[in-house]
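Pasting in a structure now, in structure tokens, and then I'll have a few things to ask.
Of the protein chains in this complex, one is absent; all others appear in place.
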Amino acid sequence: MTMNEQHHTISYKSLTGTWVALVALTALTVAATRLDLGGYKVLTALTIACIKAGLVIAIFMHMKYEGRLLRWLLFLALVTLAIFIGLTFFDVLYR
Amino acid sequence: MTHQPHTDNLGARLGMWLFLFTELLLFGGLFLLYAVYFKRYPHEFAVAGTQLNWVMGTANTVILLTSSLCAAMAVTAVQRGESRRAVGLIGGTILCAAGFMTIKYFEWSEKIGHGIYPGSAHLRGGVPGESVFFSLYFMTTGIHGLHVLIGCVLLAVIGFKITSGAVTAENYNLLENGALYWHLVDLIWIFIFPLYYLIL
Amino acid sequence: MTSNVQRSDATRGGFWSDSGKTGLTSWIFSTDHKRIGLLYLFSTFSFFLVAVVLGLLLRIELMAPGRTIMGPQTYNAIFTVHGVMMIFLFIIPGFPGAFGNLVMPIQIGARDVFFPRLNLLSWWLYIIGAAIILTSLFTGGGPPDTGWTFYVPFSARTGTNVSLAVFGVFVVGFSSILTGLNFVTTIHRLRCEGMTWGRLPLFVWSLYATAWVQILATPILAITLVLVMAERLLGTGLFEPAQGGDPLMYQHLFWIYSHPAVYIMILPAMGVISDIIPVFSRKPIFGYKMIAFSSLAIAAFGSLVWGHHMFTSGMSDTAILVFSFLTFVVAIPSAIKVFNWISTLYKGSISLDAPMLFALSFILLFSIGGLSGLILGAAATDVHVHDTHFVVGHFHYVIFGGSGFAFFASMHYWLPKFFGRRYAEKPAVIAWVLMFTGFNVMYFTMQVLGMEGMPRRYYDYLPEFANLNLVATIGSWILVTGLVIMLVNLFRGLLWGEPFEGNPWGGATLEWSTATPPPTENFAEDPVVTHGPYDFTQQD
Partner (left out) sequence: MNQQDLISTTAAIDPVFMLIFGICLVLLLGITVVMIAFVVRYHRSRSPQPTSQSDGNVWLETIWIVLPTLLVLAMFWYGWKEYLVLRTVPKGALAVTATARMWSWEFRYANGKTSSKLYVPVGKPVRVELVSKDVIHGFFVPAFRVKRDVVPGMSNYAWFVATNPGSYDLFCSQYCGIQHSAMVTTVEAVPEVQFTAWLNQSSSGAVGGKLDGRKLATEKGCLGCHSLDGTRKVGPTFKGLFGSKVEVMHDGKMLNIIADDAYLKESIRQPGAKIVEDYPPIMPANADLTDEQVTALIEFIKSVK
């Protein structure tokens, strides 16, 4: 195990850039869901939400600069949640 | 390795992230219920969802995103040793949070004024899916709001620690973890917003 | 208990006195993992004793049909409180809290856990939660009468004090989460030099797997309990059919946590057994890698099988197919462990000291419980025995015969190390014989009762079940006798018994290489590990 590697400092500029992207994506979701997309609406909205979440995690939460360990663990937590929901749907969908 | 737990930043962050996972799963339970009931009552959910004010929701989303930006910049500021600026940014975060809670307050009181709250006569008498939607809405945003409040207190304490010199460019773990917590609150909202306000 | 403990502090040495502080506050505000471990030990074990007396009362009531010593409401409250205390106040916090705290940091060569103050907070949360649960018994509508599963809609309607009890469980759950994240961080960050992942004692591996379950599953319980409270206090109706809710969703959420929770109970137990058997056989554990890996596999797959508690609930048949299949998959890593433990004995040099007796009986009792779990895991057979005393027998075999006996094994194995004194061997063996006998008489009979169709949570039963119930009750008395002997022996021995020094059993893990009792920061000098945890050839 390596010792405390010093932390990456993220410039104000890239943080602000991220924020602009996030706000733009928010506007995009709102606009998209005002349209009549039928069943794709949910999909669109959630996809955009996932992209936004990814941005927040990667930049604001510094995950982009973390080591492998934390990334794997984050992945593990998300997969666990997905499995909990997924397996429940074996009941909900086929009842 | 030798024992230097006080400067083991990675360890401290690991602990914080683990805690964030538990928060994620806590809300995950609510999202699970949302998914299940949305599947069962798509129409009722859509109708009920139109009763929420998407303008307010959007405003709150932007406010929270901004607060997150402030929190992230505060970390950068402390890393660069600009502690005055960091305190200011934390103040900005808390201000945004206050704005968020104010809007939330208006939204909730409007709904409650219309007789829509968990267990209200209106919901008991209405279609089943509507009651489920609003119960979930109040539970989710309620617990989320509670997290906003906790985050505010946490950040305020950290702000004072920066002024008192306990959090510095060499030792900013606390701030970093506080900011992580705040981003999580934002993260949850990023999903609450489309699910409740937009999918109609 | 603490006052007795203090009396002999001066002679004890180590972490008992080397900080110069011995008063009560030096314990309940201590951040030393060993002191916190002992706090957990005393508090969880106290609840165990209370709950055990409740269990005994249940058996006495069931001794004969009709009213024996209590009314139905009392009976329902007692089995609920018995279950809640045993699960949430004893066995879940007990293993990680008591032995995890006492031993794990020493075994990895650390001075303490990664977040010592958080560790103390965990214990306080546990105590606060427990206090809330206790309060719920004497206030409001009286003790909850829902069963430890709190199934809605019943739990949303009953007039008893469910909300408060549920809130107590919520707080205890929070404590469990903090312990889990503390342990994961500790195991990742504080292993001493040379302590590679491949040299971790298996107890540490099992705690690592347990901690992940605590982290990822407990939050679901937390939110579920919040929703039950909301259901009762606000009328959210999320599980109320009249308002469009689905009672089965409660069951899903509850078991998403509570099935993995049974592995929180058993995994550390398996870890202890994997540590004890090699030591008393003087032989390395057979298949270290597979045992470590199977702990992780149990934690992972164990999170996917919760639906097997709902086979008769009206859940979809597809879900039953999936969950039944996954349930059988989890049995495989358990089987690997059992076979590896037994192979460890082969060509060893076995000495049957008390810890070893408990460990060997663990294997048998856990196997009986686990194999009966297979009958429950198959859809066709579960339908017949679900919600009968067969299930009650199954889980007492795995929880009490498994985790409980492993807990007793660890008490005999590790406590002398921390108290510096030891118990007498002979009474320990007598106690073991009585407990083992009484245990089987009681719970095997209950499994037979279940196969004959006696439902569980029955205050009263039809005359045809009378004989077997009497037998089971007699079994419980044999068990009591054994337990009392064991406790008296341990209590006397640890306080006033012969000194316990050095490494009489010849363990090769780090806790045996430090002073007895260990000093506050565990080691005089940070250890450097050069061999595996079961490499006994390095000794002498």
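First chain written, first letter: the chains are A, B and C, and each begins at residue 1.
Please note the rule applied: contacts are C-beta pairs under 8 Å (C-beta built on N, C-alpha and C of every residue); 3 or more make two chains touch, one makes a residue touch a chain.
Nothing here was measured: the structure is a model prediction, and the numbers come from that model.
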Query raised in the report: Taking the complete complex into account, which shown chains does the hidden chain touch?
Result: C
**Report entry** Candidates C:Ser163, C:Ser324 or C:Thr445 - the one touching the absent chain
**Finding:** C:Ser324
Query raised in the report: Which listed residue (C:Trp16, C:Tyr257 or C:Tyr288) would be found touching the missing chain in the intact complex?
Result: C:Tyr288
Query raised in the report: For chain C, which residues touch the unseen chain?
Result: 72-73, 76, 141, 145-147, 151, 153-154, 157-159, 241-242, 246-248, 281-290, 312-314, 317, 320-321, 324-325, 328-329, 331-332, 335-336, 338-340, 342-343, 345-352, 360, 363-364, 367-368, 371-372, 374-375, 377-384, 386-388, 452-453, 455-462, 534, 536-537
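Simple rule for what comes next: only the chains that are shown with their structure count from here on.
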Requested in this report: Go through B-C and A-C and name the pair with more C-beta contacts between its chains.
Outcome: B-C
Query raised in the report: Just curious, how far off is chain B from chain A if you go by their C-alpha centres, in Å?
Result: 15
Query raised in the report: Can you give the whole-Å distance between the Cα centres of chain A and chain C?
Result: 37
Query - Where chain B touches two or more other chains, by residue - result: 1, 8, 10, 14, 18, 21, 24-25, 28, 32, 36, 40
Query raised in the report: Residues of chain A that touch two or more other chains: which are they?
Result: 1, 69, 77, 80, 84, 88, 92-93
**Report entry** Touch list for chain B against partner chain C, complex
**Finding:** 1-3, 5, 8, 10-11, 14-15, 18-19, 21-30, 32-33, 36-37, 40-41, 44, 117-119, 123-124, 127-132, 135-136, 138-139, 143
Requested in this report: Could you please specify the touching residues of chain B with respect to chain A in the complex?
Outcome: 1, 4, 7-10, 13-14, 17-18, 21, 24-25, 28, 31-32, 35-36, 39-40, 54, 58, 61-62, 65-66, 68-69, 71-73, 75-76, 79-80, 176, 179-180, 183, 186-187, 190-191, 193-195, 198-200
**Report entry** chain B contact footprint on chain C (complex, rising order)
**Finding:** 110-112, 114-115, 118, 177, 180-182, 184-185, 188-193, 215-220, 222-224, 226-227, 230, 234-238, 242-246, 249, 252-253, 256, 526
